[in-house]
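Before I ask anything, here is the structure I am working with.
The complex is shown incomplete by one protein chain, all other protein chains being positioned as in the whole.
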Amino acid sequence: MIVSVVAGNPKPASRTLTAASLLASTLTGKEPDHVVDVVDLGAGLLGWGDSAVAAAVETVAGSDLVVFASPTFKATYTGLLKLFLDQFSTSDGLQDVTAIPLMLGAGPAHYMAPDLLLKPVLVELGATVPAAGLYVVDKLYDDTEAFQPWVDRWGSIVLASANATVSAGDR
Amino acid sequence: MIVSVVAGNPKPASRTLTAASLLASTLTGKEPDHVVDVVDLGAGLLGWGDSAVAAAVETVAGSDLVVFASPTFKATYTGLLKLFLDQFSTSDGLQDVTAIPLMLGAGPAHYMAPDLLLKPVLVELGATVPAAGLYVVDKLYDDTEAFQPWVDRWGSIVLASANATVSAGDR
Amino acid sequence: MIVSVVAGNPKPASRTLTAASLLASTLTGKEPDHVVDVVDLGAGLLGWGDSAVAAAVETVAGSDLVVFASPTFKATYTGLLKLFLDQFSTSDGLQDVTAIPLMLGAGPAHYMAPDLLLKPVLVELGATVPAAGLYVVDKLYDDTEAFQPWVDRWGSIVLASANATVSAGDR
Partner (left out) sequence: MIVSVVAGNPKPASRTLTAASLLASTLTGKEPDHVVDVVDLGAGLLGWGDSAVAAAVETVAGSDLVVFASPTFKATYTGLLKLFLDQFSTSDGLQDVTAIPLMLGAGPAHYMAPDLLLKPVLVELGATVPAAGLYVVDKLYDDTEAFQPWVDRWGSIVLASANATVSAGDR
């Protein structure tokens, strides 16, 4: 199973990225195979055809399980994350990818954002998103216990979904 | 696999109900095991503790795969459907149920409603909702071809999810 | 200015109703002219043409300012409130009405629901909804201080909007 993490925080090596990697490793028992810190892609995100952006898109699209993570800006995901998602093709850009929407925020007020706002974008790209989204208060970004209840509740469902595409890829 | 259909149209035996049953049978190759035409539950929906309502809730909660269907009223699902969903317990009322949000409407303008509005309610009840929601223009309510592209794209994913709970129930 | 309050809590004379009335009186300096406790309308809500329901719809539609209030059930407004809203005509059922979406909930997690979920239904009915929605933690339902920041921020905007329809009605 190829596991990737995408973090859409304008600050490099952010808490968002740490949280996404921690969620992935808690869930799968291994470090993620690929980490895309979107801000590293820089100005190539503002147009079409940048090779580093294209490579990152290809890596993510070729994964079986991807955590898409964003801090909460203006009560939703960041423009930076959306800029990257805009690079995928509609309907099938994330086909055969099981996706997890993860958002971090200062307080509990934006708890609904992963399911109401980030998940629909991933679905539009063709991802399979079987679980509830996850919202974590950002000061708990590296606290495994903040992720454990979600992993206990949704982990086997998400892994079964991701494993199904692994098997499909083997055919 | 226990398959149910829930239709939240104030008109009994509606096109909504026909469409939901057709989607279920196209997907599974058999008639649904249970059909809940919510309007039949009547005034018992307005309070708590009605026995017919409780039985319907239990039937749905005990299913492996459920199509939740609604016409589009005021750009979202009906109050009638929500009245029924309000009877389930939060977080686990639909645990181990794979759910499909289906909405019908007069034109294409409300195409986004199943994913943005109906799906989050089902997720809040604990359902696994791995596929994109489905919106069908209501004059095509009994046209298998209106459902086939969705079934081709999402059918195996939804069935795998539902089968997983069948297996879990067998343990 | 005709001011009404609509409360969609299945429990009669609920905290929701008290909160909505308190918001209206804090905002306008007078008791609301009309209070619709939706649950009192009973089974007439389940069909079309009930005279008490029609009278309540007419009262609300003829108001200049209306607080639409709901507890949070399954992370959104209640089926009961939606059942009442389904009785209004689309696009113009609330034309010339300035509406305020108000939701109460046990904790802060559903803070986004009034703006993301209840407001769009009111807009679809043709209401003018110039302000942010308001979410109040339900144990503060009768605490004026829980409403004051919203009134300070949005009160004059909402009142100006409502007064405009009063003037229009006078022409």
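For this structure, a couple of remarks:
All chains are identified by letter, namely A, B and C, in their written order; residue positions are counted from 1 within each chain.
The criterion applied here is as follows: contacts are C-beta pairs under 8 Å (C-beta built on N, C-alpha and C of every residue); 3 or more make two chains touch, one makes a residue touch a chain.
Computed from a prediction, not measured in an experiment: that's the story for all the values here.
Checked against the hidden chain, the listed residues A:L17, A:V53, A:A69 or A:V121 yield one contact partner: A:V121. Only one residue in the set B:A20, B:A113, B:A146 or B:L159 touches the chain that does not appear here, and it is B:A113. The residue from A:L85, A:I100 or A:V136 that touches the chain not shown here is A:L85. When the whole complex is considered, the residue among A:L45, A:V60 or A:L159 that touches the unshown chain is A:L45. As for the chain not pictured, it touches chain B at residues 75, 107-113, 116.
Although one chain is not displayed, its contacts with chain A can still be listed: residues 10, 39, 42-43, 45-48, 73-86, 88, 90, 117, 120-121, 124-125.
Although one chain is hidden here, its contacts on chain C can still be listed: residues 112, 115-116, 120, 123-124, 128-132, 157, 160-161, 164.
Criterion: only the chains that are shown with their structure count from here on.
If you average the CA atoms of chain B and of chain C, the two centres end up 29 Å from each other.
The multi-chain contact residues of chain A, meaning those touching 2 or more other chains, are 112, 116.
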